[in-house]
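Everything on this sheet refers to the single structure shown next.
The complex is shown incomplete by one protein chain, all other protein chains being positioned as in the whole.
A, B and C label the chains in the order they appear, each numbered from 1.
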Amino acid sequence: MEAKQTNWRNGLVWTWSLAVVAFLYLPSVCLLLASLTDSRYFTFPITKWGLSWWAKTFNSLEIHALFKTSISIALCVTVISVVIALFGALAFARYEWKGRSIYQKIVLLPIFFPQSVLGLALLLWFNALGLDLSWKSAVFAHLVWIVPVVTLVISIQVYSFDPALEEAAYDLGATRWQVFREVTLPVLFPGIFSGMLFAFLLSWGNFPLSLFTTGADTTIPEYLYAKMVAGYTPGVPVLGTVNTFGAAFLLLGGYGLILWWRRSRIGDSKE
Amino acid sequence: MMERRTSRRSFMQQSAGLAALAAGVGGLSARAFADRSKELNILCWEGYNSAQVLDPFRESTGATVKAESLTNDPTMIDRLRAGETKVWDLINVNNPWARKVMFPEKLIKPLDRASMEPYFEKMLPMFKPPYKWAMDDSGKELLGMCQRFGPYSYVVNTDKISRKTAEDQGWDLFNDAANAGKYGILDSADWNVFNICVIAGFDPFKPRGEAEVAKFTETAKKVFKNAKVVGDIATMNQALIAGEIDFHMTGGTYSASPARADGHQNIRGITPLKGPLEGGKGGISWIEVTSTVNNPDLSPLAVEFLKHVQDPAVAHTVAFAEGTFNPVAQMANPDCFKLFTKDELDAIQWDSLDEEMARSVEYDVVPDYDKLLEIMNSAKREVSGG
Amino acid sequence: MAMLRQPGPRNAIPLMLLMLVGFAAPLLAVIGFSLVPARSFSLWQMPTLENYAGVFSGTNYISFVYSLVFAALTVIVLAVVCYPVALGLVRVFGKWSMFMSLLFTIPLFVSENVRLYGWVLFFIKNGVLLGTLKTIGIEPESWLFTQSIILFGMVYVYLPFMLFPMTLGISMVPKETRDAAFDLGATRWQVFREVDLPLSMPGITIGFLLSFVLAVGAIAEAKVLGGQRIIPVTHDIEIAFTYAQNWPMGSALSVLLMLVVGVLVLVVLRRFDLDTILGKK
């Protein structure tokens, strides 16, 4: 394969991919622009630049309450889903057992399911049970969709886990808990950590499931939707922009953390 | 040996998981008999859920106030029907629902007439007690408090179509084939049904015959086929300002005011001079009524809040909440009225408010609404993609 | 019960319980609601099939057709858009690959309504695009509120759901196998057709399936960008649950949608061994 042709092809692939990245982020840039105006409706070029909507948004008790609700949901979802998904992933990827292949497919089903329909189904189910809806029911609703995703994320790590490591540790006299703490957890940690990131962010950004299951509590995406439909203000692009930056910060930061962690672990073993 | 150890460890792992799951499910019904003196849940139209209105109340009472805004009455009432009377304390919907639907269905409970009625005294003349929509059929029970109101027919960009032309031509704007592709429809199912009835030439609030249903079907198809865009308020205003459309159906002060407040005085809610409605009127208006939900564990703050928003300063805030701007019943009170600036009065078309209200009939429940809605949605589907 | 003594099934228990209570049961509730008389709000009634009769005699088929056609078109466009990127992630970007993947992941965490609204700001008259063009004297019609922009929006929203499985698929093609085919005389196109495509098919199929299924459930694109130029089936369901106050009708529509999705997913997933796709060699 001629180098020139390969370079040319790689150049094309790079160009195309960067164009797709630009395509993905262009709306976010537009939102950022729309948040930087003092007028309510967006016209471009912007005539009245200003940060007043940022100030209003950050000073609003309403928004603080929404953040609290969204964060409570996301944190609960993160903790519970990582615990369930860790066992789920061990069953998914580590152990050979009869019925595993069916189990794997069942785990995938909720991911392959329109979320708005799932949200409605949960609403009907809660209704049939006579449960009160609140952010707690939303936690449960999020779990139904997020646990399978996190299970997949952790499974990928579990696939590359060598069970002989645990056996070697037992053999060297470690207790079950020590093996779990010293071997299993650290080795699976990058997967667990990515799972946590995903759980948190997917819960944070979820709209279709929250819409039907939060009851009187409102999450940020629900609030944004309500505002967009009726009371649009540039507070919508402000929150949208904060959201994008937050997600980028968490993900890139988390990735950096994993890199750093891996490197320092290799450093340890060299010493 | 190895196998047995592994098994026991796995068992411990799995018990932990079960516990977590149980905690997740168990938490759902935990608040059955919680103390509700410090919490208030409001199901409302956009505006009451805004920070300007709620934050001061939160500060003064130290309460947790949750408000969810929806943009149509039937859905809110549905949520109560579906069992959410346990959740909400206040519900804010348009005028006829409390008297005609929610009270008979026991979804709301009456207010203490003695303590609340004095507030009506200070309102604009049309709301003086006993105001019809605030009372039940027997005329004994007070069902809710009024506050925001406004005419609601259609909105035009007066740079493209003058106010006079729009008022004179009336609903035929939407029958005029030359206007195809020049207008939008603010997506609001029940209001869309009203307006299509009126465009078809009959009164939506009266029982009707086969011929009118046929006319409705035909009109619905035509109106949706010729619309450039169907969408929410933000979309309509953005499209009007940008020049994507010249006018849109279903709108008035409520939807046009944010654009007007932003300096776009050419965006104006129009009430036609005449039409097929009761008394030859051409417009429809709305009045919001806020009622206490028939919650078995109603928060004591519900009534507090109703009184709170009657305060002149708060009433002004409600009128100019974050999203949309509207006249409020308390504007008859000079203490309240003086808070409105000229720009604010311009935003809510105060200059023509009286005459426009006079040209409008009040929002009402449509007989055979379900049937018409189904016809309309079906028409919408059939012409979609065109 | 003997089975539960094995570590595999035991670890699966919490997740399976969650699926039972949180997925299977709600779906049964939907099915239950689809069988009660129209406009009722409680499950405990005489079962009836009138809702289904209503769906089949009405015009809902139009929404179904739109949803399915647009989902199919989305998948086709996404396949073309994503393939070079997936190829890049596996074979070209090298140490930048992870970073690029993250860039494609971040938008997933901002709800799609808001991101689509960003496109409205971009495309609307006097928006970012047309406003800029206007300053240099060009004033074309905006692209908003058309059918094609709905497709555009769907491609935008579901891109990561095609990209990542596709990347996984392409990474399953060993370099040596491709080299071997090339060495045995195959042209680039023949290598692609004979080796790349069949060997990356599991991932690609999952990408197709995932983006198709999610796109069938799409609603926001038609509302936000399309000005409701088309009415997807999920919009019908929403109307039934909101304006129309008809939960049983909405449930019947949901059940039909679930059937389409469920059958498709089960049929396709049956063919794959997830272990091979996800990493067990």
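Here, contacts are C-beta pairs under 8 Å (C-beta built on N, C-alpha and C of every residue); 3 or more make two chains touch, one makes a residue touch a chain.
In the analysis below, contacts and distances are computed from a predicted model.
Engineer: Leaving aside the chains you can see, what is the UniProt protein name of the one that's missing? Options: "NADH-quinone oxidoreductase subunit N", "Ethanolamine utilization protein EutJ", "ABC transporter ATP-binding protein" or "Multisubunit sodium/proton antiporter, MrpF subunit".
Structural biologist: "ABC transporter ATP-binding protein"
Engineer: Can you say which of C:Leu27, C:Ala181, C:Ile237 or C:Leu278 touches the chain missing from this structure?
Structural biologist: Spelled out, the listed residue whose C-beta touches the missing chain is C:Ala181.
Engineer: I'm checking contacts with the chain that's been left out. Which of C:Ala24, C:Leu199 or C:Val268 qualifies?
Structural biologist: C:Leu199
Engineer: Considering the whole complex, not just the chains shown, which residues of subunit C touch the missing one?
Structural biologist: 174, 176-177, 179-187, 190, 194-195, 198-199
Following the convention adopted for this analysis, only the chains that are shown with their structure count from here on.
Engineer: Using the contact definition from the top, classify how the chains connect: line, ring, star, complete or other.
Structural biologist: The chain contacts form a complete graph, every chain touching every other.
Engineer: Measuring centre to centre with CA averages, how many angstrom lie between subunit B and subunit C?
Structural biologist: Chain centres of subunit B and subunit C, defined by C-alpha means, are spaced 33 Å apart.
Engineer: Averaging only over C-alpha atoms, locate the centres of subunit A and subunit B and give their separation in whole Å.
Structural biologist: Chain centres of subunit A and subunit B, defined by C-alpha means, are spaced 34 Å apart.
Engineer: For subunit C, jot down the residues that touch at least 2 other chains.
Structural biologist: 6-7, 10-11, 13-14, 18, 41, 124, 126-127, 224, 241, 247
Engineer: Out of subunit A, which residues touch more than one other chain, so two or more?
Structural biologist: 42-43, 83-84, 87, 90, 127, 140, 143, 228
Engineer: Going by the contact rule at the top, pick out the subunit A residues touching subunit B in the complex.
Structural biologist: Going by the criterion above, the answer is residues 39-43, 56, 60-63, 65, 76, 79-80, 83-84, 86-87, 90, 126-127, 130-134, 136-137, 139-140, 143, 166-167, 170, 176, 179-180, 215-218, 222, 226-233, 235.
Engineer: In the complex of these two chains, what residues of subunit B are touching subunit C?
Structural biologist: The contact residues of subunit B facing subunit C are 6-7, 10-11, 13-14, 17-18, 20-21, 25, 72, 74-75, 77-78, 81-83, 184, 187, 189-190, 227-232, 235, 238-239, 241-244, 370, 373-374, 377-378, 380-382, 384-385.
Engineer: Under the definition above, what is the set of subunit C residues touching subunit B in their complex?
Structural biologist: 5-7, 10-11, 13-14, 17-18, 21, 39, 41, 58-60, 62-63, 66, 120, 124-127, 142, 144-145, 147, 223-224, 227-231, 236, 239, 241-247
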